[in-house]
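Let me give you the structure first, and then I'll get to my questions.
The complex is shown incomplete by one protein chain, all other protein chains being positioned as in the whole.
All chains are identified by letter, namely A, B and C, in their written order; residue positions are counted from 1 within each chain.
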Amino acid sequence: MTAGGEVVVRLTGITKSFLGVPVLRGVDLELRAGEVHALMGENGAGKSTLLKVLAGVHRPDSGQVEVAGRPVVFSTPREAQEAGIAIIHQEFTLLEHRTVAENVYLGREPVRRGQVDRRKMEADTKELLDWLGEDGIDPAAPVSGLSVARKQVVEIVKALSTDAKVLAMDEPTAALADQEVELLYDLVDRLRARGIAILYVSHRMREVFDLSRRITVLKDGAFVTTAPTAELTSDQLVRHMVGRSLDALYPDRATEAELGDVRLALRGAGNDRVRGVTFELRSGEVVGIAGLQGSGRSAIARAIWGVEPFTTGTLELDGVPRRVTDPRAAVRLGIGYVTEDRKGEGLALRQSIRDNALLVRRAALPGSRGRKRSDLTALLESVAVVARGEHQEVRYLSGGNQQKVVLAKWLAVGPRVLVVDEPTRGIDVGAKQAVHRLLRELARTGVAVLMISSELPELIGMSDRILVVHEGAIAGELPAGASEEAVMGLATGHGIGEVA
Amino acid sequence: MSVVQQKIEVARGATGGRSRRFTFTPTVTVYLALVALLVVGSVLVGVQGGVLLDQGGILNILTRSTVLGLVAVGQTIVIVAGSLDLSVAYLVGLCSLVAAETMAGSDGMMVPGVLLALGVAAVVGLVNGLVVTVLKVNAFIATLGVALILRGYLEENYTGPAGSVPRAFQHLGFDRIGPVPVGVLLMLLVAAAAWWYLRRTRGGYHTYAVGGDVDVARLSGVRTGRTIVIAHVLCAVAAGLAGVFLASRLGSGAPYVGTDAGYDLESIAAVVLGGAALAGGRGGVVGTIGGVLILATLDTIFDDLAVDPFFKDVVRGVVLIVAVALYARRKVSRRSA
Amino acid sequence: MNRKWSVVAVAGLLAMAGCSSDLPVDTGMTGTTGASKDAGAKSEFFDQARYEQQLKFRSTAPEGPADKPWEQMISPAMVDTAKLAKPGGGYHLCFSNASVDNPWRQVGFKTMQEEVKLHPEITKFTVLDAEAKDDKQISDIQSFASQGCSALVVSPNTTATLTPAIEAACKTNVPVIVFDRGVNTACPVTFIHPIGGFAFGADGAEFLKEKVKSGGKVLALRILPGVDVLEQRWAAANEIFAGSDLKIVGVEFTDGDAAKTKTIVNDYLQREGQIDGVWMDAGATAVAAVEAFQDAGAPIPPFVGEDQQDFLRMWADQKMTAVAPTYPTYQWRTPVIAALKVLNGQQVPKEWVLPQPKVTQDTLQSFLKQDMPPLHYAMCGCESMPGYPAPWK
Partner (left out) sequence: MTTPTTWRPRLADGTAPVLAVLAVLLVALAFTGPAYSEPTGYLALLKRAAPLVLLAIGQYFVIVSGGFDLSVGSLVTAEVVIAARLIDGQESATGWVIVLLLGFGLLVGLVNGLVTTKLLVPSFIVTLGMLLILDGAVFLWTGGAPRGALSPSFRVFGRGGVDLPVLGHLPWSVVILLVVLVAAVLFMRGGTGRTLVAVGDNEKAVRLAGGRVDRLKVLAFMLSGLLAALAAILLGGFAGVSAQVGQGLEFRAITAVVLGGVLLGGGRGSVVAAAAGALTLEALFSLLNLLGVSGALESAVQGVIIIAAVAYAALGVNTRLRLRRRAGTPEPAPRQ
């Protein structure tokens, strides 16, 4: 395969940092008409930020953006849009209470004789939907009534409707079921055939190898390589992405002597997202949960925490059956949960480090006198938060330090079980190691740790055992040090070792 | 996504489709409530030996809706945009004065008077909008602040009614075409214009988008600041028009004609009663007019029943809370369905 | 769009012949002149002729029964009402009230309701309360047009703004009776009011002129600017103070807020060291003003209050030197009486001026009613009514 077509977009030496934390360090990227170009990298490698630079959401600190050979500076999304660049963001950018057509043409409504040409708008939307084979979606229906998958389709239609020359898709299959993924493939093919350049961001190896013509790899915000897909194997690709020997970076696993009694046991637990979940978690153990996004791995964690509780089966804590109906009950039983949505669910951003660290203690266990100042200070020191002082507001902290505060919040109540969901998402390498070390130290004190991560190396490096979730059920259990292929095989429903 | 979940989605989609056909949107609910109120009111008034919906009664309800309707239509636009305007009550008074003083009884000054009043209103709206978007002041505080400044100006410069409108101009306030007062037609025209703006123009589409989710709107290329400023200007112009209409009806300008009637909070109440979300992004002019008519009908019924005016306040308060609670309830049950 | 329409609406309608209008014929009296605030010494509300007339009325002997001041009239110019007469009873009396939002109007309205009960020939009494909104009162008056009123009583919310609506009501051949605040038109069959604001203001000012030592410091407390009745009170007082050697140390607006009143008086006591007299344009916050002296440990100087029970009690308890000019609430009885006179074809005065007595040290005891609410107005003329005192409590 050769990269045909002319160069539509070229990024050179793009850098970007937030509050002093570099997120992109000199990234190059070149997109040609009619190619599917995959952008790969671990979480936190800077893919989403690069996309946002391309979309005009962020302005790069330095570096150059060229469209059709001419240097441009986008200061608003609208300017990027007008230059023919459309982005499908990871988070939905739909207005729930507006119709499909209104969402698709938001900001670019066709106008005829002074008023929005509703008929044309709906007809055009209909045409695009038909073209995608999605004739079940009514352009005049409000988005709020659509399923997640259909909302994704609307997102794609919204991007397409701009007559984009470049379409960037950030994890477009994350929320899609398998058959919908097939449709997406089909769709991507057609777009390519029309001469549209597609920047495809995904974690899923199979998709990348199926679809893309070239692959660009980022690591820790830096450009690693751009190579034709045909010239890469999945092993090489992983090496590019990880770029280092992993094992040495993770703390030692638990020895048999460090493992204690069964702390948490689930037997046949289920709700409307997961079913028949059965496993045990021993004191001192770090157990990983792997699975694709939407597989139900987070649903298990959230059920243990009581956000969307189990409706069937039993949950035992230290041998005693318990009913966890809401987070408060979970917290009071000694179950902690480090959420994947740090800013939305984990922290009160305008409050001080101290107040956040004491949040759980105060919220769930009122009456227990707050720790002495020195205790809290010691706690914050033990998680190694770097800050001006404990009265600094957490919104001014980097992601890594914020995550340490979240951990401190749970440590302050001495949990028996700690569930951590994507504990290192969006934080830099140094902080990652600190978080890993902390989790392992915590386990050594007898806490049972359940860890969810979509970063396989991390999961494999940290876990004493790995549970793999597929389609709402546990597909299998792997021992420490299992291969990525083994995990991916189970996670994609193919069985151990089968990976595309 | 699991197979199980997918089935749920399918099932949900199906019920969603069906229920959409049958659900009462807030707008429908408002008008059903209005009809129910008219029926109950007619019976109650009938029992007392009166008639609620004779020509006089209808005229009464419509006349009472005029000024509040004008203000509330404007308020709808800012609330849909996710903002709020607490300065409208003083603005109504100010514009009645500007109009009446400019006209000063002269026929020739009618058009300049109206234009000047609306111009002043637009400027005040522009200030509101700029304070909200450029100075990033919360709309509640921004418009409360502007309201206080207007109040200071009025108190400093006026002690009572001032200016006078020519007789010709008073036709606006007192004439009827058949049974319908001109003022009501004016209000309905403004409502129709606002409806057209919100439902038919890009500006209106963007207003809903900004109120629904300002970040999504910005990502989609909407000029959010400009949209909010325009909403404030339109709201102020509608309030200005209410002031002009009152000048015509009162024969002069009156500084406190807007605040005595509490048009600031009352217009917000009418908009919310009409099914708009205070957070923005939902609601519309049609619902608002329904809300206004409900308030006017309540007033008329109470007058016919000779109810203590203090009791009216109690009922208004209860109606407001119950209505919004019902809207909130339905939203929750739909979400959990 | 909007702008264009308002113009089109007006212009179009003027041209339209077939449309109906509730707009009254031009009497050349619509609107008022600008009422912008004047910083000058003499208030624009001061009117030498009316001032002199009111002062004269105070000493004019009224016609009518002495024990029923609400039926008395001063210098009446009677008009014939035969063409408005509808003898036979079964009357539907309609009343457009400005509001019931203060105790004075509450007491008055109660009194009016009791007065109506005294007359069996009134079979229906309909009241519309405008809740202090000019626009609503205009609508209210319009809506009475379709309600078959035998007579219409109006207590206008604002003089200037209600004039057109009342002119319109006059055209319907229903007798219109206006009381309390007036309107800028002569069309009502009678306009009922006590002597007026100039007399009220003068009563208090003359009292202070007499009781306060020469060169004494007088503080004037007013409720709010712009209300004609209140402006006249101050204009008259100002005129009299100008002709005295009293020193007016301050003229302040209290908004009728007792706390603010106390604060103001306190500030003046601190600033001036001593206040020798207090003039007020209304008694609502008189007690608060007296308390400010008590709280500051200062002697209570001669005071001008009003006929609220709380002030009268304070006056008696503290053995104050005081006077209480009144704006009698018994005037609420008169419109009902006048309406019946008109409907029976009897003559009424074109302007029915009621006597406006003041409560003095001599008459204080007879107006003190310990069991009445604190904000009850003593000059209600209601003590002899059958239901007294229950409705007023």
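Note that in this section a residue touches a chain if its C-beta (ideal position, glycine included) is under 8 Å from a C-beta of that chain, and two chains touch if they have at least 3 such contacts.
Remember, predicted model here, so these are calculated numbers, not experimental data.
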| item | value |
| --- | --- |
| Displayed partners of the chain not shown (whole complex) | A, B, C |
| Touching the absent chain when the full complex is considered, from B:209, B:272 or B:292 | B:272 |
| Candidate in contact with the missing chain, chosen from C:266, C:321, C:346 or C:360 | C:266 |
| Option from A:40, A:224 or A:331 whose C-beta touches the chain left out | A:331 |
| Chain A, residues in touch with the chain not shown (by the definition above) | 19-21, 305, 307, 327-328, 330-332, 337, 339, 344-351, 353, 355-356, 358-366, 370, 373, 377, 380-381, 384-393, 396-398, 401, 409 |
| Residues from chain C at the interface with the omitted partner, ascending | 100-103, 106-107, 109, 253, 255-259, 261-263, 266-267, 270-271, 284-285, 287-288, 291, 295, 310, 373-375, 393 |
| Those residues of chain B which, in the complete complex, touch the missing chain | 131, 135-138, 140-142, 144-156, 265, 268-269, 272, 278-279, 308, 310-318, 320-321, 324-325, 328-329, 331-332 |
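In the analysis below, only the chains that are shown with their structure count from here on.
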| item | value |
| --- | --- |
| Arrangement of touching chains [line / ring / star / complete / other] | line |
| Distance between chain centroids, defined by C-alpha means - chain B, chain C (Å) | 35 |
| Chain centre separation in whole Å, for chain B relative to chain A (CA means) | 44 |
| Distance between the centres, which are taken as Cα means, of chain C and chain A, whole angstrom | 74 |
| Complex contact set, residues of chain A against chain B | 55, 57, 76-78, 81, 89, 93-98, 102, 106-109, 111, 114-116, 118, 141-142, 145-150, 158, 175-177, 272-275, 294-296, 471-472 |
| Chain B to chain A touching residues, read off their complex | 1-6, 8-10, 12-13, 16-17, 20, 196, 200-202, 204-206, 208-209, 212-213, 216-223, 281-282 |
| Complex contact set, residues of chain B against chain C | 54-57, 59-60, 63-64, 67, 100-101, 105, 110-111, 114-115, 118, 156-165, 167-178, 182, 185-186, 189-190, 193, 237-238, 241, 244-246, 249-252, 254, 257, 260-261, 303, 306, 309, 312 |
